[in-house]
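Dumping the structure here so I can ask a few things about it.
The complex is shown incomplete by one protein chain, all other protein chains being positioned as in the whole.
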Amino acid sequence: MASLDAPQIVSSRKDYADSFTLSRYLETGGYVALKKALTMFPEVVAAEVDAASLLGRGGAGFPAGRKWSMLRKSPISYLVVNGDESEPATFKDHYLVERDPHQLVEGVIIASYALQVNQAFIFMRGEFALGLERVQQAVNDAYAHGALGSKIFGSDFSLDIVVHPGAGAYICGEETSLIEALEGKRGFPRIKPPFFPAVTGLYGEPTVVNNVETMSNLPWIVNNGGAAFAALGAGRSTGTRLFALAGRVKNPGVYEIEMVKNTFRDLIYDPRLGGGIIDDKQIKAFIPGGVSAPWFGPELLDLPLGQDEVAEKGSMLGSGSIVVMDETSCVVRATWRITKFFSRESCGQCTPCREGSGWIERVMYRLENGGGRMEDIDLLLDLCDNIAPGLTWPPQQTTICVLGPSIPSSVHSAIQMFRDDFVAHVEHGGCPHD
Amino acid sequence: MTDVTRTTVQVTLNGRVIEAKPGELLIEAAERAGTYVPRFCYHPRMEPVGVCRMCLVEVDSPRGATLQPACYLRVNDGMNVVTDSEKVKKAQDGVLEFLLANHPLDCPICDKGGECPLQDQTLAHGSGETRFIEEKRHFVKPIEIGELVLLDRERCIQCSRCTRFQAEVAGDAQIDFSGRGDLIEVAQSPTQPFDSVFSGNTVQICPVGALTAKPYRFSARPWDLEQVESTCTTCAVGCRVAVQSSGNRLTRVLGVDSDPVNHGWLCDKGRFTLDSIDGNILSSDPLLATSRITEPMVRRDGELVPVSWGEALREAATLLRDASATPGGVGAIGGAALTNEGAFAWERFVRGVLSSEHVDAQYGDGLDAKLLQALPKATIEEAANARTVVTLTGDLREELPILFLRLRENAVKRHNSIVEFSFGPSALRSVARTSLVVRPGEAHIVAKAIAQGGELPKGVVISEDELNDARRLVGESGEGVVFVVGRPNLAEDQRVIEAAIRTLAERYPQAKFLPALRRSNVNGALDMGLSPSLRPGRGFDASVTGRDTLAQLEALRSGDQKAVLLLGGCLLGNVVDVEAAKAALENADVVAVTGHGGATLAYAKVVLPAAVQHERSGTVTNIEGRVSAVSPKIVAPGSAWHDVAIAAELAEEFGQNLGLISVEQTAQTIEETTGYPALSVLNDEVYDGVVVGRHEVPSRRHSMDPMAFPGIRSTDSVGLGSRTGTTVVTNATGDVTTSAALWSDVAAGHGVDVPLADAYSLRVVLSRRLYDRGIAMQGSPALYNMVPATVLHLNHFDLDRLGVASGEYVKVNGPRGSLELPVALDDGVVRGTTNVAFATRNVDGVNVIPDLIDSDSVISQVRLETR
Partner (left out) sequence: MSHFRSDIRQRAEELVALYPRQRSAMLPMLHLAQEQDGYLSDEGIAEVAELTGTTPAEVRGTAAFYDMFHLEPVGKYVVGVCTNIACLLAGGEEFLEHASKKLGCPVGSTSDDGLFTLEETECLADCNIAPVVQVNHRYVRTTTPETFDAMIDDLRSGKLDHDVPSHGTLIRVRRSGGLRAARQEVADQRQTAKAARDARVESEKK
């Protein structure tokens, strides 16, 4: 049974129909944290976040406090919030921007204060039309309420937040690509070094990029203290986290549960959460952290939902999305669709990613739809190896950003775990499930 | 951390320790150490982007050896690099295989076949067998993205060199990537075709056959081509080029990377006007500028008819001898199209044989040569690195395109300042720190206001802040500042800009000057003494004064001068007041030495055919005074001769010996008698050296990476050197023969009377355009159609005030009567002025420029009326 006693840190208002309005937000403790933060020294606010050990919720899982302090050497100029949420089957930020936009805005103001920046941008994927409207409304309300703009709540801190719509490109979730998009360019990830936007970011100036969920945790942390947050979870994985559960489960959805204290099995099978597999079928495989992550088989269902725990087994918790495949799902088809996604979303800069993704996708298509050859299976592995040499985890790469080495994740996993299915596809001259 | 005080760092490369410069790119350091790392997107003259991933090598990091792009990584002390491991080989082979996956196998019909880096690397490293059995990406075959460039999208390997060149180097992103992932393609906007004057560079640096040049397409196969290295003399920047021919037909010119000058870039005019040179257009009408003059001709019964060299020389000698019998009866005009050796020979002929001081290589469209000589000179490199550059020129992209690139680079890459005296539209404006709006007749006042704090006349819209900005950027003494000075307005008396230059030069003694005289070898011709008071070897003699071009034309009209020797070029195509020039020639005995036909020949009594660019050897001198060699690639058509030979033979007719028997020996004579570099440059195979004063600073030219400059096989073996000189005051033997012009010798800015601004008139700015109706363009089918018709460009304020829209015709009341011309909107035009392009024709093909010009006034004004 899942342990569900932890507080709902970011989804406490999920039962209110009007959770997105300022009035509801104020009624439920909104902007108290900001007022408190404004009485503290900025460094002290940052120290609380550091003490919370809040890991970034965007995918890379880098501690927010460390990101902020590391950058302290040169003052930060801009805060950019990553609301691009395009990793397939990830839909937690969608929940946050539509249902609790003020919480996000308050988090952004708190972070801006801690970093002493005066302009913040919330970059949100363009397909979130409603989310964009809700967050823009929240920003407008915050200005009217005195929580944004010149001399916030009478303090001597001023801040502007600009809501910036994306326009449909997965790669803009990658932080340097997002910065390019924010500069009005096509979303080509920037080459490293410099490794962090904190060194050279937006307009070449030090910039902090954080995920929507990361920001949404801040009001609670300021209200309750970093220690209270760190008391939840275990090890490096503290606090609660929003998990987006999708695929062949009875109750797909977004669930906020305590980290490490729960396992994949808890999330997928607990009747208060995923509720088990549709038609009570057998689970065949699951993806633990977005389609960029290598897959797990049922034998790892009891693995705790913790960043290091998952990494140890050769995958990642990534964006917090868990996709479940059952015995009725065709893994070759699933893999093909994932490679098609990467091929469509590769930005096109790096040769291995641009050409490799398309090539792999076409081979996968043949395997699924007829025309597959036995040698294709090893060809696939070798092409993957040319993008992520050695096919290790964490991956090595021949590309600029990690979209490239994400392509092999599912191909390599699927062939390793279900080579027989691939062979069957070749022998059957297409998908035996059809 | 790299120690910046150290001059080298040590890097371990495949187990051996090499020295590298701190902060240098790994790919460069490795190459110098003899290890070539394969590459596609990297180009040594552009910022690295590391996208093709071909150059991956193993580099030690705290997390073990990782694959890193050598083109992007900068060396560190102690860095450990492996370029030949199995892992590196697999990664590089993988990238190559990926590149070929969608690349068509049409090498046999591809222009690039035979000189294609992708083909070369595939042959060197490729597995030979494809594992890609899918259908390749397909696009409709080549599309015309501009007048000159075709794009074959299937062949593109997305290295982004072309798009980066346009954005980063040219500053004009007319093409850009479009789409995403493997659907990415290079595209232009349907509303703005790719007509950048630098478009040919994208073709040259494209590592595959995706971008091809229309003029060259299918015209030759690389293995049929022979090449020499030479210097382009289409304008006076002096870009290094590889000139290629198939047999005796010029096929292609490519940019060679010269560190101090062009960095491998060329403008499209220099690159594509080949047809006008080798006379591929066959026409025997000497009045057509497109015709090559191949035989000597004399006028018989009103017609020019071919005769033998002997007969033509005799007749020329007779005309000139008769005229020289009266004092001041003969003179010479022109010379910018000559080599230094040719100019030197003709100078000896005019002064020595004809005993005339009336000689001028400019057409009244330049600057006082004495003034230029007295200025402390800057090199292009100095201007491209100067703390502040101040321009008193027309639009440099139109006048000296590669100088524009180098100055732009100074602003964009090095964040130095450009202060612009802005007379009209200018491509540098977008990167200039300050643009001071200057109307005709006001440059000297603005210069004074900067230098001495003088009052600005009423109506000038320069603010006190802008003036202070300019003063601050120039500084107290002008140290580290380069003034680029030219002739921004041909409708303005040249004394206006000369007075401005003088004011600035006197006020800022530490500043240097770069003259922007733009016509091919005009700088060399002046250095060889083809100007009143000048002497060969940049010498000066204040004791004599001769007539300049405009004075000679005047003298011809009045009958004081009887004959004129025209040295190359087309006089009528270059003077502003064509009618006055015609009247002068009408009266005169004209002997023309030229390689090209043209309207001027209608007045010639004798025409002597000369070899032109790419047909002759010798040296030329560019704007900064750099002397570099030109080489023949093809044999001149018919019986055209080198100028040295023509001058020497003509002297023989006078019973005199110039003492010049060959180009080599002429070069030797120049060097021996004046100390001016010539022979040493002609024979120098190694250095691309700069001679400033007497100090040689040799620097080796970049070796030619076939990847960076595909199509150029090697330049080391045929490489010819170049030198710049500033002032040479003694000859080789030490006895002083000439001296440099001194300030005291230069006529002071005598009063220029600028008429008051007339509120109802517009002042005319007659400016140069790259694409005009000059000889090069007229002979070039590729570029001819890109020359616009004569249009009056106006600011939108003035258009609104007149109530006309762009494209409409207006009635123009000019100094000589009225005419009709269309107007066009250009907000780069200064308020109260109208910009007109020199050497253009109206839609009916008529040259109406003279009707807009008031030769008797310092400035010209016109009134416009709606029809």
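In this document, chain identifiers A and B correspond to the written order of the chains, with residue numbering beginning at 1 in each.
The rule we apply is simple: a residue touches a chain if its C-beta (ideal position, glycine included) is under 8 Å from a C-beta of that chain, and two chains touch if they have at least 3 such contacts.
If you're wondering where the values come from, they're calculated on a predicted model, not measured in any experiment.
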So one chain is hidden, and I want to know which residue out of B:12, B:178 or B:385 touches that hidden chain in the complete assembly. B:178
Answer key for A:254, A:360, A:391 or A:411 versus the chain not shown reads A:254
Looking at the full complex, which residue from A:16, A:62 or A:157 touches the chain that isn't shown here? A:157
Touch assignment to the omitted chain, from A:34, A:89, A:257 or A:367, lands on A:89
Logged for chain A, residues touching the omitted partner chain are 41-43, 75, 85-91, 93-94, 116, 118-119, 125-130, 132-133, 136-137, 139-140, 143-144, 148-150, 156-160, 162-170, 181-187, 203, 244-248, 252-254, 287, 291, 321, 323, 325, 329, 333-334, 337-338, 341, 344-345, 347
Contact with the hidden chain only, please: which chain B residues? 167, 172-180, 187-192
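To be clear about the criterion, only the chains that are shown with their structure count from here on.
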Could you put a whole-Å number on the gap between the CA centroids of chain A and chain B? 55
In their shared complex, chain B is touched by residues of chain A numbered 169, 186, 191, 343-352, 354-359, 362-363, 366, 379, 383, 385-387, 389, 396-400
Residues of chain B defined as touching chain A within the complex: 49-54, 56, 66-67, 69, 72, 87, 90-91, 94-95, 97-99, 101-102, 131-132, 134, 157-158, 160, 177, 179-184
